[in-house]
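Working notes, structure below.
Only one protein chain is missing from this complex, and each of the others stays in its spot.
Should a chain be cited, it is by its letter among A, B and C, assigned in written order, with residues numbered from 1 in that chain.
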Amino acid sequence: MTALLEVEKLAVSFGTMRAVDAISFTVESGEILGLVGESGCGKTTAALALMRLLRGATCTGAARLADVDLFSLDEPAMRARRGSDLAMIFQDPATALHPTIQVGDQLVETLRTHLNLSARQARSRALDLFRKVGIAAPEARLRAFPHELSGGMCQRVMIAMAIACSPLLLLADEPTTALDVTVQAQILDLLRQVTREAGMSVVLITHDLGVVAGMADRVAVMYAGAIVEMAGTDRLFAAPRHPYTRGLLASIPALDQGWDEPIPTLAGSVQSAFEVPGCRFSPRCPLASEICRSAPSLREVAPGHFVSCWNAA
Amino acid sequence: MTEKLIEAIGVTRHYKLAGGRVLRALDGVDLAIGRGATLGLVGESGSGKSTLGRVMVGLQSPTEGEIRFEGLNAAAADPAQSVRLRRQRQIVFQDPSGALNPRMTIGDTIIEHLRVQGWSRVEAREQAARVLDDCGLSASFLSAYPHEISGGQRQRAVIARAISTDPAFIVADEPVSALDVSTRAQIMNLLRDLQRTRGLTMLFISHDLSVVAHMCRDVAVMYLGRIVEIAPRGVLFKSPLHPYTAALISAIPLPDPARERTRRPILLKGEPPDPSATPKGCRFHTRCPRATDLCREVDPETRAFSSAHMAACHHPLTQAPVERTIA
Amino acid sequence: MLRFLAHRLAQSVVLLLGVSIIGFGLMHLAPGGPLALYTINPTVTAQDIERVKAQFGLDQPVAIQYLKWAEGMFTGNWGYSFFGGQQVREIVLDRMPATLELMGTSLFLALMIGVTIGIVSAVRRNSVADYASAVAAMIALSLPTFWFGLLAIYLFAQTLEWLPAGGVASTSGGDLVDRLRHLVLPVAVLSFVLVAQWSRYTRSAMLDILNQDYIRTAEAKGLKRSRILLNHALRACLAPLITLAGLQLPLLVGGALVTETVFSWPGMGLLFVNALGMRDYPVLMAILMVSAFVVVLGNLLADIAVALVDPRVKLGYG
Partner (left out) sequence: MVDVPAAEIILPRPAQRFGALRRLLRHRLAALGLIVIGLLAIGSAGAPWLAPYQPDDIDIAQRYAPPLSEGHILGSDDLGRDVLTRLLYAGQVSLSVGLAAMLVTVLVGFAVGAFAAYHGGWVDIALMRLTDIMLCFPSVFLLLFVAAFVTPSLASIALMIGLTCWMEIARIVYVQILTLKSADFIAAARMVGAPSWRIIFRQILPNTLAPILVAATLNMANAILLESYISFLGYGIQPPAASWGNMLTNAQSDFQVDPWLAILPGLAITLAVASFNFIGDGLRDALDPRMRERSAGALR
C-alpha cells in the first residue's frame, strides 16, 4: 500500500540559500505527522512548497498526493487541488483572514470555488461548518468581520475554511502559537476531533514538543533545513537518538522538575547553521567528530525510526 | 517570612480608551516579594501581568495604591531617594530586538545606561565589560550592533544592561517568550545563576506555566487585572484552589506522549473577556465551570487557605480556608 | 457610524477655523493690511484712511475684526475687488466651473491610467515594464509643470498646429468638439504628473497588500489569480488609495493653478496669478480660502468613503 503523501527529496532554495535540504517523508491516510523544529529550520517553507505557494524560490524533488505528483501539475490543475484536496491553516488567524470581507463570505467563496453549489446551498453549508467548529451564534457570526472576532474564533473560521471541501491532507502551520494557553487547548481539541472524524491526514507544524506529543502519531524533527530524526511519537520521546532531539527534549522545563537544578542546554544557536559544511548540527553537537565534516543521511536504526547522524548510538 | 523588599499595595492601573471606556489593566493588586526571593507571575494576554511588572519598576505609576520599596513609598520619594530607586529596580524585556537601540552598539547601550546614572565614562566602560562577561558575552560584543548578534545573545545583552546598575530587584517580563526552545533554557539558567550569585529579588513574568515553575519558588496567577491565586509552586500545581489555575495547569501540553494520552484538559468556555468590560461579580464567572449565582453577583475576596496559599474564589477546589481575610 | 461622522465633522470645523485664522493673519500681514488699496492711492489722505478704517471697523480689537471677517466669509460677503470694485464672491465663483472641469477630467483620467499602471507594476514586479514605468514616473515628477506646458504648446499648437494653444474655446466656435480640443493639452499636461503620482502610490500600496497573509490564504484556498487580484487585493487597496486621494488634493489644486496660467485657462488659478500681479488682496484671499475649503471638504468625503469601504475604521482600528 502506498502512503497518501509521499515527499521525496524536496529541496527549496532562495538564491544560493538552501532553506530545505532534500527532505523525504510520507504521511499515511488518517495519520497525523508532527513536523517539529525551531524558527528558521524550514518547516513552514516545506509546507508552502507542498502547496506550491512559494515565489522566488526553486523547488526540486517530488511530492505525490494520492499518487498525483503535485510538482508536475500545471497551475490550473494545482489550483483546483488547493483548498480542496490539500488545505492549509496559518499561524496568525488575525492576519490570515481578509480584513474587509465578512468571514461568512470568505468561507462561501471557498465552497463555491471547488464545489458546484448555488449561493444558497453554499450559505447553508457554511452555517453547518460554523456549527461544526463550535462557533456560537453561527448565523450572526457569518456576517462578522475578522476584527469583530477573537483570535480563537478567527482560528475556528480558518479551520472551517480548511475543512470545507473535506481535504485529504491538512497542513497546519503553528495553528495555536498565537493563542492563549486555555484557547490553545480548545483549538487542539477541535482539530483532533474534526480530522479524526473525517479520517483526514494532517501535517502539524510546530515548535512545541508538548503539542506534538499529544497530537501526532509520528514525528519528524527538522534542523537547519533537514530532517534529522523521524519516528513514531512514543518512540521518539522515549528513545530519541539524534543529539539535537535529545538536547531539545532535555531543555524543556517540566512542571514537576526540581526548580533548583539548571536545565541541560544545547550550546550556541541556530544562527548561520545553513553555512556549515557537512553535518549542520556539528558545531553545537556534543558528539561531533571528524566524520561529521561530510553530511550524514537519514538511515533506519530501528523499524520506522530514522536518524541522520554518524555517531547516533 | 523574610523581610519584604518590594510590595504592591492595592495597586490599580486604568487606561482611558477612546469613547470614554476605561481599561482596567490592574484592579486592586496586593503583592509582596521577600528579599532574595523569586516570584513567578502567570496569566494570559490581557491579564495585566506586564502592566504590573512595569508598575513595580516605576515605568508606569499606579492610578491608585502604592509601590513600596524597602518600606518607602516610591511615589513619595525625594530626588536622592528616586535616584537610588531607579538604580535598585531594573527590567528585562520580552523582545530583545525592541529592547536595544538598533543604532547603538551593545557597549554604548550599557555605557549610556550607566552614564545617565552619573558614572564616569571609564568606570562605565569597565562595568559594561564586566556585566557582559557575567552574562556569558566576551568583550568583543562591546562593539557589536544588535542586528549582528543572535536573539539569545541580544537577550543576554539586555540582561547585562539590567544588572549593570547592581540592582536589588529585577522584573523579567517574558524574558524567554521570543526565543527558540534551545536558547530558552540557556537564558533561564543564566537568570537563575545571576539571581543566586547576586542575591537578586525577581518578579518573573510568563504566560508559560512550565517556565515559571522552573524558575520560581512561589507563583501568582493573574486573571483580568487581579491576582486570583498565589502559592508555593509545589502546592499550586498539585492542589490548585482556583478553577482558573486548575484549567491553566491542565491546558499545558506535556512533552510526554504517555501522559498526554491520559491528560484531560479542562476546556474553559470561550476566551478571556475584554479588559475594558470586566464582568460583574467574580471576573472569572463567565468561563468558570463552577460558577453560581453568588459568583455572578459578588466579587470574591482574597482568602488565605494556608500560611502561604491564597485564592480569590467562592468555590475553591480542595480545602477550606484556615483564616479569614488577610490584610 | 453616526458617532464617527459627528467626530469627523467636528474635526473639519476645527480645521476650517484654523484655516480662517491663518487666512486672517495673512491678510493683516500684507502691506497696508486690508486697506492696501487706499494706501497706495496718492489722492487718499491720512484722514480718509482713518475714516475708512472706522467704516470697516478696523479700529476695533483684532478679535472683533476677525469675527466680522469670518462672518463675512461665512455669509458670502467676501469684500470687493480693489480693481473694478466687483463683488469678490462673483468673480471667484464665476471661475470655479472652469477649474473644476480641468481638475475633474484630469483626476479621472489619471486615476484610470495611474491605478492600472500601478497594479501592473506591482503584479509584474521587477519586470522591464515595472522599471520603465518607475523611471518614466520619476522623470514626469521632475518636470517643471509650467515649462512642460509651454513645451507642449510649442510642439502641438505652434509647430504641428494640431491643437489650440490655450483658452476654453475659440472666440468664434464654442461647440463641443472645439471645447474638447481646447481641453486636450491642459488635461494632458496636468494628468501626466498625476498619473506618475498615482502609479507610484498604487504600486506601493498594492505591493504591501500582496505581501499580506490573507492574500496567501486566498491562494491556499485555490482561488483564481484574477479573483484574488480583483476581489481581495484591490478591495483592500481601496481604503489607502481613497485616503491618498484626499491627502493629495492640495497638490492637485496647486497643479491646476500652474496649468491654468500656462494655458490661459480661465479658472481660479489664472485669476489668482492675475490678481497677484495687481496685488488684489481680497480676491487672492478668497481664492486661498476657497481652495482650502475644497481641500477640507475633500478630506472629509475621503474619510467617509474609507469608513464605508473598511469596517475597521469606525471602531478606530484603522
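By our rule, a residue touches a chain if its C-beta (ideal position, glycine included) is under 8 Å from a C-beta of that chain, and two chains touch if they have at least 3 such contacts.
Fair warning: this is a prediction, and the values are worked out from it, not measured in the lab.
Novice: Tell me which of B:Leu194, B:Cys216 or B:Ile249 is the one touching the absent chain.
Specialist: Missing-chain contact among the listed residues: B:Leu194.
Novice: In the whole complex, not just what's shown, which of B:Gly40, B:Gly152 or B:Pro255 touches the removed chain?
Specialist: B:Gly152
Novice: For chain B, which residues reach the chain that was dropped from this view?
Specialist: Residues 54, 57-59, 82-83, 86-87, 89-91, 93-95, 98-104, 109, 112-113, 116-117, 134-138, 140-141, 143-145, 148-150, 152-153, 156, 161, 165, 186, 189-190, 193-194, 197 of chain B touch the chain that is not shown.
Novice: Pick out the residues on chain C that sit against the missing chain.
Specialist: These residues of chain C touch the chain that is not shown: 14-15, 18-19, 22, 26, 29-31, 135, 138-139, 141-148, 150-151, 153-154, 158, 210-211, 216, 247, 250-251, 253-254, 257-258, 261, 272-273, 276, 279, 284, 287-288, 291-292, 295-296, 299.
The definition used in the following text is that only the chains that are shown with their structure count from here on.
Novice: Where the CA atoms of chain A average out and where those of chain B average out, how many Å apart are those spots?
Specialist: Between these chains, centre-to-centre, one finds 32 Å.
Novice: Report, in whole Å, the distance between the mean C-alpha point of chain B and the mean C-alpha point of chain C.
Specialist: Using C-alpha averages as centres, the distance is 54 Å.
Novice: What are the residues of chain C that contact at least two other chains?
Specialist: As it turns out, chain C has no residue touching two or more other chains.
Novice: Which residues belonging to chain B are in contact with no fewer than two other chains?
Specialist: Not one residue of chain B touches more than one other chain, so the list is empty.
Novice: Where on chain B does chain A make contact in their complex?
Specialist: 44-45, 150-153, 180-186, 188-189, 192-193, 207-211, 213-217, 233, 237, 247-258, 260-261, 263, 265, 267-268, 271-272
Novice: Quick check: in the complex, which residue numbers of chain A touch chain C?
Specialist: Those residues of chain A that touch chain C are 51, 53, 79-84, 87-88, 90, 92, 95-101, 109-110, 113-114, 145, 147, 158, 161.
Novice: Please give the residue numbers of chain A that touch chain B in the complex, ascending.
Specialist: Of all residues in chain A, those touching chain B are 38-39, 150-153, 180-186, 188-189, 207-214, 233-234, 237-238, 247-249, 251-257, 259, 262-266, 269-271.
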